[in-house]
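Partial view: only certain chains, each at its native spot in the assembly.
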Amino acid sequence: MKPELVALGESLIQFNALSRGPLRHVTLYERHIAGAETTVAVTARRQGISSGIITRVGDDEFGKAILAWLRGEEVDVSQVRIDPDAPTGIYFVQRGFPIPSKSRMFYYRSGSAGSRLSPSDIDPEYIGSAKVFHVTGITPALSESAREATYKAVDAAYRDEVTISFDTNIRPVLWRSEERAARVLKPIIEKTDILFTDPADSRILLGETELEAILRGFLSMGVGTVVVKMGEKGAVAATSSERASADSIPVYVEDPIGAGDAFAGTFITSQLKGRKLKESLERAIIAGTLVVTVRGDEEAIPSESDIDANIHI
Amino acid sequence: MKPELVALGESLIQFNALSRGPLRHVTLYERHIAGAETTVAVTARRQGISSGIITRVGDDEFGKAILAWLRGEEVDVSQVRIDPDAPTGIYFVQRGFPIPSKSRMFYYRSGSAGSRLSPSDIDPEYIGSAKVFHVTGITPALSESAREATYKAVDAAYRDEVTISFDTNIRPVLWRSEERAARVLKPIIEKTDILFTDPADSRILLGETELEAILRGFLSMGVGTVVVKMGEKGAVAATSSERASADSIPVYVEDPIGAGDAFAGTFITSQLKGRKLKESLERAIIAGTLVVTVRGDEEAIPSESDIDANIHI
Amino acid sequence: MKPELVALGESLIQFNALSRGPLRHVTLYERHIAGAETTVAVTARRQGISSGIITRVGDDEFGKAILAWLRGEEVDVSQVRIDPDAPTGIYFVQRGFPIPSKSRMFYYRSGSAGSRLSPSDIDPEYIGSAKVFHVTGITPALSESAREATYKAVDAAYRDEVTISFDTNIRPVLWRSEERAARVLKPIIEKTDILFTDPADSRILLGETELEAILRGFLSMGVGTVVVKMGEKGAVAATSSERASADSIPVYVEDPIGAGDAFAGTFITSQLKGRKLKESLERAIIAGTLVVTVRGDEEAIPSESDIDANIHI
């Protein structure tokens, strides 16, 4: 049975600092499963949309941990390749330092199994049978072969009229230059139906940081729905004919990482279920808010009824 | 020596999740002593009012832990029966999920020693010698025999003109129906001198959720002092002739469970010490506020001087 | 696809004390997945034999944790029923006290979902398609309906000539009397192909505690292979025509619980793979030894190659 949502990207092990502050003084780390697209797949599944992930993990204990987690979450792993020649990608999270409400990531993913994703990992039929295909700007930044795999996957989705969801997610450390990032991502954006972005990425992609210019810019590139995340100022979603916005929810931030992916996954799921733009946005914000209250990106992803409980307080 | 405050209700072991989020992903749990009425008894004692608890625990390690804790807190345990045929009641606390500022409880108390409380556990003389008798809506919900024990205890207190303090505390999962809850609790309320409640419980008991209607409703049932807890909106206390209100204190919420009982215990104690309605309310809010800053219901209950320190900052 | 090994019994949540000593003084507990038959199913799967478990869990966070774990381990969960009316069974482990090398269990499984297993949970075809059916003396002790379910399952296996594996596993606290245990278990034993037992259980079942008498007794009841576990003295396996023994491996004991099930699962798997009695026994002892070095019953179950690594040191 083919999943309704298919995501492409590296599944990683995250080592989250138990204490805040610079990692040089942190002695205990907590292991979690992460990866931007992986989190979107888990979000969809927890909210009742079947999902699958296309990725590579190493033939090691961390790869086994990722597989067990995904199976436990009922995410389809038929497209997870175990690469015998490279370790599973990992990264470390420094929380609350130097900026109290932010986290900083230290990657050990260069040469990882996930960075070796290549066109051979892409089964066009698997993607073509889905309702939505999701990828982020991280995957094409991992390596040349991963970029090619992304293009192949996007093309497959486009050809079969699968809704393409794309989160710009530009991680500067993974790119040679901002120009390179823009050049690689634009062809994807031009085929994107649902785009998630923020002012920082929009500056790189469009040269714009103001909301109206961002919306106008991406819509004019052919994007169907543009969703702009503005941190404490909430989020806005727009199509060529409709506009909705929603406030952020103030909450104690344990670790913001993963919130954007739970947000994206919930927005997509809500849209798939036929919800209105504004309701989709509000539900997405609730999901993102819950994720920032915990360490780990995927543990606190809400189900549909968990979100309902927040709406009906 | 008979205690000044006597409480009736199940003492339980609480397993509090070390991490926030759904329990399915929480691996470490911290053991605490809990039980609504138990917390009131500990609060009174810590603030200089002798107290005792009428309860049952199992003949097991958890029962021993409860007894040691109560003795350590100098709560009289002469009326704690060790039931050889049932385990000590326990429950688990899921924190911050699905609603970030709330906790959810998972009980394992059906058939527990505490649920087997019965009229045979009630010594009318023990209650009759006290100044205040306290019980909550939880105890009569535990079982038929526990309901009978509650009625017997309330009657004993009423007969000997002991001040009756009652916290409505309706836990839906413990009742067959809201109607049943209302039917069982109303006879107690009619004998109550100090009543603690909130809009949610008032809806079930009175069909009212507005403050004025709640106050009017309970006062007209003969309650002496009605205290309505309104969460972030603070609390109000009223008698037929007097009214006082106090604001809540914004604070980081680690776990809200137990706050209502520390609030009630402090309000009762303050009244016993002759404090004014408003001062009693303010002190009660400080106590409740401290309890939400920690896991565990009883560790952070303040002494009188601890409360003073908050007033004189 | 039907699994090669099918097990029947309650999957439970285990709360293992982080510190040794009496639980009354232990404040931190670590959550694990357990259940004697569940552990056998996980053992088989980790060693390359497909497996499935027939059980019931509650519609709660702990039930979800069990399902996620089993899916992660690739144990078939098609026969796990989610019971909306009862909580998932749990128990607590006290380690190293009062006997330094032993653990003591405190159950909260009376009235649990798992104790409500009934004949309606048994699909004879599911069992009939397996190569091995495994159950222990715990399942028929849980309740009348669980006993009937066990009989129905054993009969189904017997009818379809599925190898029946049975671990006597008599937990005194679950039985009204030793006589009752013997009476209920004997009809199962008479259909058993591979029997796991120890001198303590054999005393109850046969009135014998000496090895030779135990072997003779069970073989004369029609058991094909009798495996007697003798703690530090190792283990012996015998058929009517063959005999093998293996020494125990001295190791630091963190928690012995679960070792017997990893032992049984490995012995069965080894036999299914055509290994000799002695080799099967040696491999089973290695598996059991690894399990006692950790808290949790299933985390340290070895794969086939993990066992090989111990043999070729």
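So that you can tell them apart, the chains are marked A, B and C in the order they are listed, and the count of residues begins at 1 in each.
Note that contacts are C-beta pairs under 8 Å (C-beta built on N, C-alpha and C of every residue); 3 or more make two chains touch, one makes a residue touch a chain.
No experiment lies behind these values; they were computed from the predicted model shown.
Enquirer: With 3 chains in place and all of them the same protein, how many does the whole complex in this file have?
Expert: All together, the file's complex is an assembly of 6 copies.
In this section, only the chains that are shown with their structure count from here on.
Enquirer: Using the touch rule from the top, point out the two chains with the most contacting C-beta pairs.
Expert: B-C
Enquirer: At the chain A/chain B interface, shared numbers over all numbers used: above half (same) or below half (different)?
Expert: Both copies touch with mostly different residues.
Enquirer: So the centre of each chain is just the mean of its C-alpha atoms; given that, what is the distance between chain A and chain B in Å?
Expert: Taking the average C-alpha coordinate of chain A and of chain B, the gap between them is 45 Å.
Enquirer: Would you give the residues of chain B that are in contact with at least 2 other chains, written as numbers and ranges?
Expert: If we look for residues of chain B contacting two or more partner chains, we find 22, 25.
Enquirer: Using the touch definition up top, name the residues of chain A that touch chain B in the complex.
Expert: 249, 251-252, 254, 289-290, 293-296, 299-300, 302, 305-307, 309-310, 313
Enquirer: Which residues of chain B touch chain A once you look at their complex with the stated criterion?
Expert: Those residues of chain B that touch chain A are 19-22, 25, 96-100, 252.
Enquirer: In the complex formed with chain C, which residues of chain B make contact?
Expert: Chain B residues touching chain C: 15, 18, 22-31, 60-62, 64-65, 68, 87, 90, 94, 106, 108, 110-111.
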